[in-house]
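First the structure, in the form of structure tokens, and then the observations on it.
Every protein chain but one is kept in place in this view of the complex.
Up next, chain A:
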Amino acid sequence: MGPRCDLLKGKNRTCMNIIRTTRNQSAACLVDSTSISSSFSPFSSSISDQAVSDHDTVASETNLVGSLKNRLSYRQGTFASISSPSHWSGRCGFLKPEWCNLVSNGAQGVRFMGSQAALEPKTSDGLTVEGILSSHWPILDESESDWKSHAAAVAQSIHLIKKRLQWQKLVVRLGLLSAQVNKPDLWDDPVQAGKISREHGSIMGKMKEVRSLEHQLLEHIDMIKLARDENDNELESESIKALLQMRKDSKEKELQAMLSGEQDPCSCYLEVQAGAGGTESNDWAAMVMKMYKLWAQRRGYDVSVVDEMLGETAGIKRATIKVEGEYAFGYAKAEVGVHRLVRISPFDAAKRRHTSFAAVAVIPILGDGSSRVKINESELRIERFRSGGPGGQHANVTESAVKITHLPTGITATCQNERSQHRNKASAMAVVQSRLDQLELAREAQMNAQHTQSLTEIGWGNQIRTYVLHPYRMVKDLRTNYEVTDPDAVLEGDIDGFILSYLSASLDKDTDE
């Protein structure tokens, strides 16, 4: 939880943005639910053995639908089939006797309502998850015990998870598969049938998980409303607590959904290169690098400087750091591109306004498990980076920078921050390895044409963000229009808002494509 918790702070804006972008899609989502219903109905009548495990979801879905007709039968569903938050288990005492009777009948209700299983889940008064999203309830801090805020946050997370899963495509696919599963001659070709059944099952599983989140959310809301109706304060606060827990859990799930790329969990190298413009640019590059060091520190990542080439007067011409920790690449990849600064330069005696640029590149460090490009030693040129003088016993050098060039690709890496040449070499070698791996991945991605979205184009990209310190103060991301008015905080490493809004926006893009 630790580092991720920080991420949540200042996220309100992001969420609001996301809500804005998703508003137009709610209509489309309603269409989903009808197509689900058509795909589910044949399923429930021709259920095969392998899909038995899906029953519980169907059960919970059924119960929810049932609740539209009979609020009490819905209650029983809550306790019978949905994994209730653990603290509720000891609270059966508050159940009214008539509910308890119904609990025992719960399982039966499931079967006959199977055909309605896929209707959009709703609360007893007809509220849907989409409805929550489009009502724009403000999302406040977790510490505020406002249930609407919690509910909106959960709905938000569910929405993002659905986007990541490419929900609409899943629905269509499930419809096709269900039709096939339903054919009487399915098992004439057992191999094909097995394949279809497996895919059908796996898609069902994914959708089931999301649907159960939706049910859980709506049940919590129902419970809170019920508690209010009945003036049961204790139940109300328990329910809000449960909803808050759900908010935390689904935030976790949302992050997992956002960072589900194969390399996202990796550590990474982050490089900053000063643009043209001498001292002012070099100073800007150093500011950007400091921003990332502080950001990484906040998130609990280990940061080490691999390579650093200082500017003549101030700042850096170029630097590479290694950011180690879970999902370092997943987050940092959102920062790839050119960062622009507008300010009165402290290096300009005439106090004029200057614009400077710094480019950021991020390279994942693949784990040992991944297939890595094999490097042939004979294809490398290894040099002492800043050579000069006769060397050997003549010189006392504490610096033993090494530059490695991979001759076939021209990829180079230098390292000078380790205390021995051997380690500098190993460190530079690791950078070369990661660059080559990256190159190979990019090549493969290009071959899979569908994979050419911006996230995989890790390199010196286009301008992504502007930092204005004068005449006004603002940092604005050009890709998402996410902006803040406190550049100092951003430069102190508070960039999670930018990262998250970008990652969410990338998901939007995925679904659009």
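Miscellaneous remarks
Here is the rule we use: a contact is a pair of C-beta atoms (placed from the backbone, for glycine too) under 8 Å apart; a residue touches a chain by one contact, two chains touch by 3 or more; residues count from 1.
Everything that follows uses one rule, which is that contacts and distances are computed from a predicted model.
Per its UniProt record, the hidden chain corresponds to "Methyltransferase small domain-containing protein" from the list "Methyltransferase small domain-containing protein", "Ribosomal RNA-processing protein 42", "Glutamyl-tRNA(Gln) amidotransferase subunit C, mitochondrial" or "Actin-like protein arp6".
From the set A:R228, A:K317, A:R423 or A:R473, the residue in touch with the chain omitted from the display is A:R423, counting the whole complex. Listed residues A:N282, A:S400 or A:T480: the one in touch with the omitted chain is A:S400.
Taking the complete complex into account, A:K293 is the one of A:K122, A:H150, A:K208 or A:K293 that touches the chain left out. Although one chain is hidden here, its contacts on chain A can still be listed: residues 290, 293-294, 297, 302-304, 310, 382-384, 387-400, 402, 417-423, 425.
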